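So the structure is just underneath, and the comments pick up after that.
Only one protein chain is missing; all other protein chains are in place.
Which chain is which? They are A, B, C and D, in the order written, and residues in each are numbered from 1.
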Amino acid sequence: MAVSVLSNWAGEAPVAVFVAIGEGMRDRLERLFNDARFVRAASPRHAAIFLIAGRMRLEDREDLRRLHDQMPHPRVTLLWNAEVGEALGDAEVFTGSTLEVDIEASEAGRSDDAVRDRLEKLWQELASGERSSEPDLLHDEPPNSWEGIGPHGQGGQGMMGGTPYGRPMAMTSDDLRDGLALDLYTARFGPFLPMFPPGLLLEMTLQGDVIQSVKVVRPPLSQAGGNDVPAALLRLARLLDVLGLPVLGQRARLAAVGGATSVPLEKLSRAIHWAGATLAIPRGLGAVEGYGDTRTRFANLVSVANGFSPAMWPGLTRSAHLSSILPGLEWSEAMLVLNSFDDETLSTLAAIVEGADEDRDGHDHDSGHMHHDHGGPHDHDRHQGHGGRGSHLGNDYHGRHGGHA
Amino acid sequence: MGLTDLLFLALSAVAILSGWRVFATDSMVRASFLLLLSFVAVGLIIVMLAAPYIGVATVFMMAVEMMVMALFMVMFMMNPAGLNPMMMVHQHRFSIVAGVLAFAGLTAAILFTSFPKIPVDPSTPVVHDLGIELLGPSMLIFETAGVTLLATMIGSVILSSRSGRFGMADQGSRPPGLEPDGEPAGRQPEAGNGHHHHH
Amino acid sequence: MMELIAALLLLLFLSVGFAGAALVDGMLPAFLAGQSRPSWRRPIADAARLLQTQRIRTEAPDALLWFLAPVLYLALAIIGLAVIPFGPGLVTIPSEVGIVVWGSCEALTIVAVFMFGWSANAPLPLIGAYRYVAIALPAMLLSMFVLIGAALPAESLGFTEIVEAQRRVWNVVRQPAGLILFLMLGLAISLRGPFDYADPADLAGGTTADVSGPMVLAWKIARLTMLVSVSAVTATAFLGGYLGPLLPGFVWLLLKTALILVVLVGAGNFFARMPPARMMSVIWTMLLPLSFLMLLAVGVELLLWG
Amino acid sequence: MEIVPWVFLIGILSVLCIRGVHGVRHSATAPQQLPFLGGGTPDTHAWQRYHIRYYSMTLLFIAFEMEMMFMYPWAVVFVEEGGMAMMEMGMFLAILSIGIVYAWREGVFRWQ
């Protein structure tokens, strides 16, 4: 009884969706969430529906599977114009509207509405228990076997060695900023982190929250967004979200759609001014030659909201690259920088650099095993005792991953 | 046995047990917060002892101090979360004996001393009295404390920051080995044999 | 006897306040964002959804601290509220050092938030937790100066005396900037808007990024309760608490609390969040001297006209 | 007799705690437990010697915060003592302010 009351209520809840955005779908998806019935979850842990929209690269599939499994039960996946093969099991595919009228009209707005309806229907089925939650796609095994290994059965050895609870421990290295040699944290962030451009996969090494080194593993997926006013407004909305102004971001998104609910742009830009958004961006942050710093890029976007046409930027200098812009920044600053570029510039900045020390990691990582790094018999002796993990920054450190090259 | 006694017993048990667990737990964050728990229990006992200001202020001060303690514990201890259980002690038996002896000695002293019995009157405005004392008779102590705290602030800034008058504080440093003249602990040897390149 | 009545009133205050906070928090941002007709049923429906969602653990989390963090946070909110008088002599925990008790609640809140972020053993929550400590520590310092400014005219650290001392003039008149500083602290300890360094969007939810289902719900409940609590403290210290004509003191306090709560939720949506390093230096170099000056102004005012 | 509700309360709380902790410990499969990184994987545990960037600030903070202990009793007797109290606390705060200014000059409030 109590359970059914709960499910009834739950069915009314806004549908929490975690999205993985594929090629050319970003702007459309952001408009999808203008509807109050839907909430875009920041993390799969908060979502019930996994929406995969647009075409994905082959190597993204493994990440999608991982994201799928990170969601709590009950969960369901919806593929929207997505081609992911069998990677997501027998998830429901949505290729447009089911109504004939809509197929003929093939108008984006109509199809968006159809997706909304489908999402809502899915959630109601899930909440009422008609649809069962999807099982895991990956095998239920830890990245390294650990149970029963080691003196306490926790998988570790000595002070820092082994793989306690399935993962090795962080090792010490020098720091870029203040020379205290503390531990490094290396991980691949992305490709579907909500505050990252979709598809961008960075291998970052952090110390505390300062980024020590960055390597682009996969560039962002190309988006249709041009340089027109709606695209600029959407970009402004993303920056506003990162600045902690989701309400203003939402208004900018509504303005980008236009129509009856549209917000006067002057009002929006005044609100942004009074929010102190410009002051919240440090001067000189993420400066790129010819492109100003993050603050000027932001000011440009705001002036678009004021009615000026979007600025045109000159070509990039050859040397500008994310792997040289981001290191040394704190996480929050780095997120501001990442979101301040337009799509074209960003894809140039995030291009995979061809070079002697590069290793086409992007292709290695996706070959289907979660524990690519710690597999192999050699790893165990490496993690014992003083462990030989990454005491060098930058290229030397990357060399470890691309040893075969 | 009234509620007061029971509460006192419970709080003492919490204070002592969590104080002991501080040195028996693997996770540094847990250790810091256990110490905080011990302080909170003592603070509440102090409130029960008719010193509400000192008791609550103990909780207040120790909450932030133990927070900072946790930050530094995690920063400087190897294996801060205790993922691998560990025991980093020296002269262990001697320390146990010293601790027990201190406790026994103090207890004996307490039991065999007769203290005067002049309990504090519950109606005394203790906070007010303390304020008068601070501004009047003990004014010098108060201002001296200010100077001491200033010295502490300056000292801790000088010691902890990297840049100094004679250049960077960490120049020419090399970590010690776990055994004398051994390889630096927890790190990979500089310009090592590169064994990590072959896998 | 009075304490028992006060305890019942506390329960009433908590439930009314919490319901109001949930509604305001659920509807005001949606309204401000220009969405049409946010429904009052949403918060309840969302809670029902979270209750039915699986609770996920991460690899080797600190399960005990992870569980205790929301519990501690909630308990602190309730204790903070319990030292607030609902009328003359109507206090659940009558304490002559009320503002110090509240200060301890603030300090322990930092511990609770840190515990929550630390326990997940995951990078984004960890960064959020550490960031929060950097901002909340100095922000707490500000609030204590401001509260001491409120305690000066009352010649006492208890909230009842602070309210009684406002019969002539409310503290907001004595130190208007103090109210603003205290509202900032309110944003910081209820984790919202420009001071939400623990759960921000640039960390994909920060300390909550790896938490699911009932744990998210528990954390939300604790946050909202703390919002009610800090609003009530603000109303008591600056807006004369239960003082007011005609209506009973309890109602007055509730109304003033509601006003502050709406202001807090609104302000949380209209100010940008600075990078933590910048905010830390703003607090120490600009806001802290400001709070010194406020204290000086109150002192001088008391000496001349007190 | 008055302890019965306490015992009851503590009993309920401990049952809740045990259940809660138990719930965290025993749920989620291995792929579910992976920390959220947007699909990517970490190399190591996130627990590490975390490099806080504001350690000097925290040290300054503990020393400075000590002044609160003196300020609370001062606030209680301020009106009574009048100008004297003002002078003494002014001096005390001025001394401590020197420390803050010094720390600011040394760049303690920037992240290291």
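Observations on the structure shown:
Note that a contact is a pair of C-beta atoms (placed from the backbone, for glycine too) under 8 Å apart; a residue touches a chain by one contact, two chains touch by 3 or more.
Everything below uses one rule, namely that contacts and distances are computed from a predicted model.
Per UniProt, the protein behind the absent chain is "NADH-quinone oxidoreductase subunit K"; the candidates were "NADH-quinone oxidoreductase subunit K", "Heme exporter protein D", "Secreted protein" or "ABC transporter substrate-binding protein". With respect to the full assembly, the chain omitted from this view is in touch with A, B, D. One chain of the complex is left out; on chain A, the residues touching it are 172, 179-181. Of the residues in chain D, those that touch the hidden partner chain are 55, 58-60, 62-63, 65-66, 69-70.
Hidden from this view is one chain, which touches chain B at 4-5, 8, 12, 15-16, 19-20, 22-23, 28, 31-32, 35, 38-39, 42, 45-46, 48-51, 53-55, 57-58, 61, 65, 68-69, 72-73, 76-77, 88-92, 94-96, 98-100, 102-103, 106-107, 110-111, 115-121, 124, 126, 129-130, 132-134, 138, 141, 145, 148-149, 152-153, 155-160, 162, 169-170, 173-176, 184-187.
In this section, only the chains that are shown with their structure count from here on.
For this pair, chain B with chain D, the centres built from the Cα atoms lie 14 Å apart. In this assembly, the C-alpha centroid of chain B lies 28 Å from the C-alpha centroid of chain C.
Separating the centre of chain A from that of chain D, both taken as means of CA atoms, is a distance of 31 Å. Annotation for chain B: residues touching 2 or more other chains are 53, 57, 60, 64, 68, 71, 75, 78, 81, 83, 127, 162. The set of chain A residues that touch two or more partner chains comprises 43, 45, 70, 72, 142, 164-167, 169, 171-172, 178, 180, 182, 185, 187, 193-194, 208-209, 330, 389. By the touch rule above, chain D contacts chain C in their complex via residues 17, 20-21, 23-25, 27-28, 32-38, 42, 45-47, 50, 52-54, 57-58, 61, 64-65, 68, 71-72, 75-80, 82-83, 86, 90, 93, 97, 100, 104, 109-111. Within the complex, the chain C residues that touch chain B are 60, 62, 64-65, 95-97, 100-101, 103-104, 107-108, 110-111, 114-115, 118, 121, 130, 133, 137, 140, 157.
Interface residues of chain B facing chain A in the complex, by the touch rule stated above, are 75, 78-79, 83-86, 162, 168-170, 175, 183-188, 192, 195-199.
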